[in-house]
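Here's the structure we're looking at; comments come further down.
All protein chains but one are shown at their positions in the complex.
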Amino acid sequence: MHDPLGRRDDVILSVEDLAVHFPVGGGLLGRGGRLLRAVDGVDLGLKRGECLGLVGESGSGKSTVALSMLGLLTPTRGRIVVDGQVVTGRRAGNRKTLARIVQMVFQDPYASLNPRQTVRHTLEDPLRVHGVTAASEIEDRVATMLRHVGLRPEQADRYPHEFSGGQRQRIGIARALILNPRIVICDEPVSALDVSIRAQIINLLLELKETLGLSYIMISHDLGVVEHMSDRVAVMYLGRIVETGDWREIFERPAHPYTRSLIAAIPDPLHHAPLATTKGELPNPLSPPNGCAFGPRCRYAEAVCHREPGPPLEMRPDGHMVRCWRADEITDQTALALTASGHP
Amino acid sequence: MLKTIAIVASLGLALSVTAEAQTPRKGGTIRMTAPYGSSFTSMDIHTTQRAQDEIYAKALHRSLYIWNSAEGRPVLELAKEDTVSDGGLVHTFKLRDDAYFHNGRKMTADDIIWSYTRIMDGSKAYPGARFVRIIEGAAAVEKGQAKDISGLKKIDDFTLEMKLTEKVDPGFYFFTALTSIYPADEGGKESFLQKPIGLGPFRFVEHVPGSRVVLERWDRFYKPGKPYADKIIVSVMGEAAARDIAFRNKEIDTSVLGPAQYVAYQADPDLKGTIVEVAEVFTRYMGMNPAFKPFADKRVRQAINYAIDTDLIINKLVKGKAYRATSWLPLTSPLYDKTMKPYPYDPAKAKQLLADAGYPAGFEFEWTTSQNESWGLPIVTAVIPMLDKVGIKVKVKQVETAVLAEVIRTGDYQAFIYSQQSGPDPQSALKCFHSSTPQSACNYMNFKNTAFDKLIDESGQTDDAAKRGQLLQQANALLYDEAPVWFFNYNKAVMAVQPWLKGIQLNPTELTHQNVEDLWVDETSPAK
Amino acid sequence: MLSFLIRRILQTIPTVLAVVLLVFALFSVVPGSIVSTMSDDGDPQVEARMKTQLGLDQPVYVRFGSYIANLATGDFGTSFRTREPVTTMIAKRTGPTLQLIFAAMAFAIVIGVPLGFISALRPGSIVDTAAMVVAVSGLSMAKFWLGLLLMYLFALKLGWLPSFGYGDGGLKYLILPAMTLGVSPMALLARTTRAAVLEIMTADFVRTARSKGMSETRVVKWHVTRNALVLILTTTGLQFGALMGQAVVVEKLFSWPGIGSLLVDSVLQRDIPAVQGSILVVVLFFLAVNLLIDLLYGVIDPRIRYA
Amino acid sequence: MTGAPLIDIEDLRIDLNHGSSQVPAVEGVSFRIDRGETFGLVGESGCGKSITALALIGLLRPPLSVGGGVIRFDGREIQRLPATAQRALRGNRIAMIFQEPMTALNPVSPVGRQIAEMFVLHKGKSWREANQLAVEALARVRVPAPERRVKDYPHQLSGGMRQRVMIAIALACGPDLLIADEPTTALDVTVQAEIIELMRTLCAERGTAILMISHDLGLVANVCRRVAVMYAGRIVEERGSADIFRTPSHPYTQGLVASLPRLGSRAALGRTRLKEIAGVVPAITSFPDGCRFNPRCAQATDICRATAPETSLLEAGGLVRCHHHA
Partner (left out) sequence: MKLRANLIIGGALFALAIFVGLLAPWLAHTDPVLDANLMNAEEAPSWLWWFGTDGQGRDIYSRVVYGARVSLTVGIVSQLINSVIGVGLGLSAGYWGGWWDDVVNGLTNLMLAIPSLIFALAIMAVLGPGLTSLLIALGLTNWSFTCRIARASALSLKSQGYVQAATVLGYGDLRIMITQLLPNMLGPIIVIGTLGMGSAVLSEASLSFLGLGVRPPYPSWGSMLSEARDQITTAPWLSVFPGLAIFLTVLGLNLLGDGLRDILDPQSRSRRT
């Protein structure tokens, strides 16, 4: 439980030095293109039964990491090992094997269901693709799964548009689980839902994790949700992990200025205090700044930060890892008080 | 039938009478139309045999002879006299000494020799070669064996000696624009295509490809007082419907009428008077391939002639814009046999003949046709039900005119429908059926008949015009009986002519080919 | 910008080559040949010599190669039919065709775009309905029939305009063919404009403009028009291609001396160099127009950059 | 607060017209905003908060229309004003910024011009003067190098920069009221923080009232002094922002506050099962009878299903629309 790197036998998924670069622009004759380093040297490990939160602003590369894990993207470099098998790229053989291990819950429940297929069709097809042919078994598994996610089997013959957003997300979860995967990647699973529905889905995900023994990678920009669900958290900035560790360490003793500003930016309803602790926005990943990528926005930045690229991830005394030149000073200087003040 | 001819004759007479009666007005613009396509093929008239192109060429160019519609034969144009010697093979032409090219140079015998030699350039395949080939030594030039035509000799600048290979009237060979006389050397230049130079009554002003040719009066034309008009515009108008509207709108002075419009114009009191018609020397027919088994039998071919109600088609479908064909030689041919009666419509007889030939239940054949309205698809579609009645089924194969031309030369057909020139020279018209004439030339049905060959050969050897006529008429009658084709009709060319345009000639070789120096417009013409 | 132009022009080369190859391939299997229509007496020797002279005795790939080689020097070959250089023939035809096409397009734009605007600003009104009925009717008529009807009406019945031909190149000769040709792009432009304006009127930035306190006319003038132009331009560009096709019919009907009628004649008479040249010119024209449109995009829409 | 409120909305109804039939999308909405006040309107998508704001600025488009009630701005009934007078208010005295700064700006017009328009429209400036003022306006929203940025087109700016431009446009004429409709939803949290602060500071400086609309109760409570919660076309609770968080009165508000995991709560209280609000948000066309929250409300009784509750005053200040309010 307290191994922040998760480098142990019960690691079910590990990502080693993952890099995904996209060529951008460039003419027909193949000149003048630049390289977008969406992900550049990421190491991650996911243990059985664990929920790993992956946070960062849009453009930080967290979705690219997820797509690589699913075999939807071919990494430029690095290795992804799932359940002991190396998976790289979208080779057909891989795809099918991988499908039975890793699945995904998508952000937008409206766009992630095929509007022209009934729920039954959506849930039965994957079973058939994976060689389940007995009609009764298919029927059974679909019904069971629907009950698992809180829907009634008799709703199976409806089309997605007949369901509300929350119900659609339940269908999306059912689809992800129908092949009995070990790992589920949840990409912003509640951010597109009505506020009053979110709790239902969060609770459902947590319940399923327990009952089915799943491991989650939870991608979200909502730190409240991440804190609630994660066992460990990794913070990404511009294609790299800048801080990772146990959820409590991250939220109570954030060491990277970026993590701190993310946390500070969450509006506190009870204090009209200034929220902003960073300035500006994510730099263009096509032309990242010199030195530490967060340097230009960091209010702790010193000369070294603008000169040298960020240091490697370093283990902190409390057991989590940070990539910052000034991590020690910052943590000492300003303890960020996060209390659950004002809860009813 | 006779009555129609009389009408035609009197109409021609009437026109010439009125022409005599009024004094031709000088000046004005004549606006003619070229109705057979959406462009002129070329400004080098030697390269093109399309009737379309000769319309402007008649104004721009001159040939050794010219067709005289009043006399119904070609007459000397660039020569003042022709002396025949050596058993009719050697002609000595006394050339005009007052004919000037549009660049101001006087025409001499050299120009004629140069032009004919050019036409015989075998690598270019000028269509006029088939006429010039009648001159001795021309074929050798064509094959590249000689540089000069041995049968052409310049005596002096205005005297030319021509030795022919056969005893024929050279007038029939050297009257079309295909043998126009170009200024020597000048005519071969690249620039000639952009600004052609001729001997005709009008000189070239401009050619807007696909639209029109404009010509203006050539003041040094050799016929005194002619031409009358200042300007001629020949507009290309392939669309009959557009031509109809333009003519009614008084934008053009002449328009060729199709069958439908022929009827409509006849019925319209305002337009009735504009109609001019003539029997042209074209025979329309369905050719039958003797290699296709049923058609090898004369009785089947005759049966087809009996089975089709030709008169009905001519009256109703062609709207009377044709003359019923009896045999091959057309109405305006000097040897047309007035006593001969066409095949009557007699389906019972047709059935009988079919049964005799071994086809009591009929048979099926494929009929290749173009889209042409007068001798193409519409005729075929009208014939289909008639043949159907005697048990003959027809499968239509529609092709473009270009393809049809190739199909009939190669014999790649069971039957086809076509319009073929059958005059003005009856001998050359009938010679097409001589077994020695290759299919690719004009013996499209690959007709082989020894009796026929004999008649033609004899006619070619005799010097006696009357005897020759007799022989050829016999040959024509033999064709009637053999029926290598369904004799459909001889074309009736119909043109609408605005009342202010005078001097139209009834040219049976092609009504649109007018000797424009005789045309004039009176002051009622809306054209400036 | 310049490099964009050069790159775009280079990009057209494969298209042009493909067009040439395509037409070559098509006409190498075509039945009927120019030779048989040109030599009347069908002497096989003459035909053979003619084939040699025209290069028709060579295999297709040799002809293709030498055609391309000549093309590179601007030589389109010599017409089988008129024995003129194809370049000259086409040069003479280009002017009238361009006149016709641009006049038709001008007609389409001048009528269609305002019609679309009016309709969009009063959706559902009688004006809108009437405009769209006119537009969809214009799209639904056979071109030559429409041309004949116009000819009948304006030339014969009303006597306002000449019915055919290029005349002296005057404007009055241009009107009827241009109208006939312009009706369908007019209809399409009216519909596109209407749809574009309607769509833009629901765009967020139009709401922003309204929230600024602008009147509707000002909203349209300042914010809708330019955005609609982007879509109108796209339709216009694509329509040029269709217009070149339709021009074939219209030119033939009105005896208009353009490339279209040259093309039809050449196709029907198997004058391969002329067909080749005409199609090539049509294609080049289309590519040029679309390049122009692309450049115009850059002027109108700043989001498009010529990197 | 003395004098007439800046905005006074009484019993507003907004109809969704569907052919000849009408469905009220918003009903019985009343609230006031004083000068310089910050007021938040919170609710889920489809609850009617955005169209209420649009009605306020007069931008409702068919099929929506104001079906009843009164909107007073500065004492004057907006709907009674002639169109030109309404337009003179819009942008000039009531300004609005929208959720998606990419689409809310005209893509083919330089941002400078889009700001300058405001001065031309409302201040009678020439384009030359207006362009100069636009540079200043951009500087005020802390856009670096404003004299270069005015020539930029929206696509050349980042999301945060675009929203700054929107704020510059909205505040150009020094309005009395700024309506901010989900101004930061499309932005990342760190950028959101900056924009919120910018908005807050600028409005405070010049006494501009803010009507902030969001689905994020936490954000609104942080920004605004008073908050109204809308559910299914009605305001269900209106309170001071701290109160509504500490002691929510309406069952829906209670559910909202309790159902969301808030930062620090797990550390403080451990991971507990989140409180759920059962059921789904009703569609406009199928609002339930009685209290519109009743199908999802654990405390609902027969009266809730039969009669729509009226608003009642809370002792601690504020209003609630519930038969059983705490």
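We just call them A, B, C and D in the order they show up, numbering each chain from 1.
Just so it is clear, a residue touches a chain if its C-beta (ideal position, glycine included) is under 8 Å from a C-beta of that chain, and two chains touch if they have at least 3 such contacts.
All values derive from a computational prediction rather than experimental measurement.
Among the displayed chains, contact with the absent chain in the complete complex occurs for A, B, C. Screening A:102, A:214, A:229 or A:322 for touch with the missing chain picks out A:102.
Contact with the undisplayed chain is limited, among C:75, C:199 or C:216, to C:199. Across the entire complex, the residue among B:206, B:297 or B:400 in touch with the chain not shown is B:400. Residues of subunit C in contact with the chain left out of this view: 14-15, 18-19, 22-23, 26-27, 29-31, 136-137, 139-145, 148-149, 152, 156, 191-192, 195-196, 198-199, 230-231, 234, 238, 241-246, 248-249, 252-253, 263-264, 267-268, 270, 275, 279, 282-283, 286-287. Remark: the residues of subunit B touching the chain excluded from display are 239-241, 244-245, 248, 258-261, 263-264, 309, 312-313, 315-317, 319, 371, 373, 377-378, 380-382, 384-385, 388, 396-400, 403. Subunit A meets the missing chain through residues 70-72, 90, 92, 95-100, 102-104, 106-108, 111-117, 122, 125-126, 129-130, 172, 175-176, 179.
Going forward, only the chains that are shown with their structure count from here on.
Mean C-alpha positions place subunit B and subunit C at a centre distance of 39 Å. Here the CA centre of subunit A is 31 Å from the CA centre of subunit D.
For subunit C in complex with subunit B, the residues that touch the partner chain are 31-47, 49-50, 52-53, 81-84, 88-89, 92-93, 96, 148, 151-152, 155-156, 159, 162-166, 251-258, 261-262, 264-265, 268-270.
Those residues of subunit B that touch subunit C in the complex are listed here as 37-39, 41-44, 47, 49, 122-125, 127, 129-130, 142-143, 193-194, 208-212, 235-239, 241-243, 245-246, 248-249, 251, 399-403, 405-406, 409, 438-442. Residue ranges on subunit D touching subunit A, taken from their complex, read 44-45, 158-161, 188-194, 196-197, 215-223, 241-242, 245-248, 252, 255-269, 271, 273-278, 280-281, 296.
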